[in-house]
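Complex shown without one protein chain; remaining protein chains in place.
Right after this comes chain A.
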Amino acid sequence: MRVSEKIIEGLLWLSAVITVLVTIGIIWVLLSESIGFFRQVSIVEFLTEKEWTPLFANKKFGIMPLVAGTLLTTLIAIAVALPLGLTIAIYLNEYAHARMRQIVKPLLEVLATIPTVVYGFFALTVVTPFLQQIIPGMAGFNALSAGIVMGIMIIPMISSLSEDAISSVPRSLREAAYGMGSTRLQTSFGVMVPAASSGIIVSVILAISRAVGETMIVAIAAGQQPRLTMNPLVPIETITTYIVQVSMGDVPQGSLEYKTIFAAGITLFIFTFALNNLSFWIKKKYQEKYD
C-alpha cells in the first residue's frame, strides 16, 4: 500500500517535471543550432546587416528586415485591437445591461477560437481586395491587411483580460465617482481605467507577444520578401513566415540555410520570453493593490 502510493506520487511528479524538460528542450534546441549558425555568421553581421537573403546566391544574414516586418504587422494589429478591445471592455462593464453582456461575450470569444489559417484566408481573399479598392497601388501581399486581421483576432484577448481587470476594481471607487456627479464616461476614464491600468497593460503586453509569434496570417497575406521598411502597403516577411518558408522548401539538414530557422527562432523566442515575463512582473507587482 505505502509502496504503490509512493510510485504513483513519483509518476505524478515525473509528469510535472516534463514541463521543465520541455523548457530545457526548447532552449537547448534553439541554442545548439544557433551556435552552429553563429560560428559561420558573425553576430555583428546578424544584428547590423540590412538585408536577409540566406536562400539566394549572394547570401546576407541581417535579421533586421525580418524583425521590422514582425514589428510592423504587430504594430498594426495592436493599433486595431487596443482601441476596439478597450472600448468593448469599458462598454460591457460600465454601459451594457447584464443580459447583453451575457450574449456578446461568448460571441466575441468565437473570434478567438477560429484557426489562424482561416484568418489568413480571410485577409488574402476578402480584406486585401477590399483595401485595394480604397488604396490604389497596394500590393496583393502587404502588412496592412495581415495586421488588421490579426488585430481582429486578438480583440477578444484584450477585451476579456481588460474587462476582468476593470471588473475587479472595488465597487466603492465607482460609487464614489458617481456620488461626485460624474457621468459614466468620466467614471470610466477618470477612475476605472486608471485603477485597472496594470491589468490593462498586462493584456496589451500579452496581445503583443501573441501578435509577434503569430504565423499563419502573415505567412498567407503579408508576403515573403524580407524588407527593411515601415511601409504597410508592400510585401514584407516576418520572422515566423521565414521559418515556414524554409520548412516548406527542400533545404538540406545541417546546412547553413537550415540553421537560419533556429537563429530566427531564438530571436523570436527572446522577444516573446521578455514580453511574457514583463507581464508576469507587472501583474505581481501592481495587481494585488486592492485585495
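Here is the rule we use: a contact is a pair of C-beta atoms (placed from the backbone, for glycine too) under 8 Å apart; a residue touches a chain by one contact, two chains touch by 3 or more; residues count from 1.
In the analysis below, contacts and distances are computed from a predicted model.
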| item | value |
| --- | --- |
| Protein name, per the UniProt record, of whichever chain is missing from view ("Acyl-CoA dehydrogenase", "Phosphate transport system permease protein PstA", "Acetyl-CoA acetyltransferase" or "FecR family protein") | "Phosphate transport system permease protein PstA" |
| Hidden-chain contact residue, picked from the options A:155, A:222 or A:236 | A:155 |
| Omitted-chain contact residue, chosen from A:55, A:71, A:111 or A:256 | A:111 |
| Sole residue of A:15, A:40, A:58 or A:133 that reaches the chain not shown, by the stated touch rule | A:15 |
| In chain A, positions touching the absent partner | 1, 4-5, 8-9, 11-13, 15-16, 18-20, 22-23, 25-26, 29-30, 33, 83-84, 87-88, 90-92, 95-96, 104, 106-108, 110-111, 113-118, 120-122, 124-126, 152, 155-156, 181, 183-186, 188, 206, 209, 212-216, 219-220, 240, 243-244, 247-248, 253, 261-262, 265, 268-269, 272-273, 275-277, 280 |
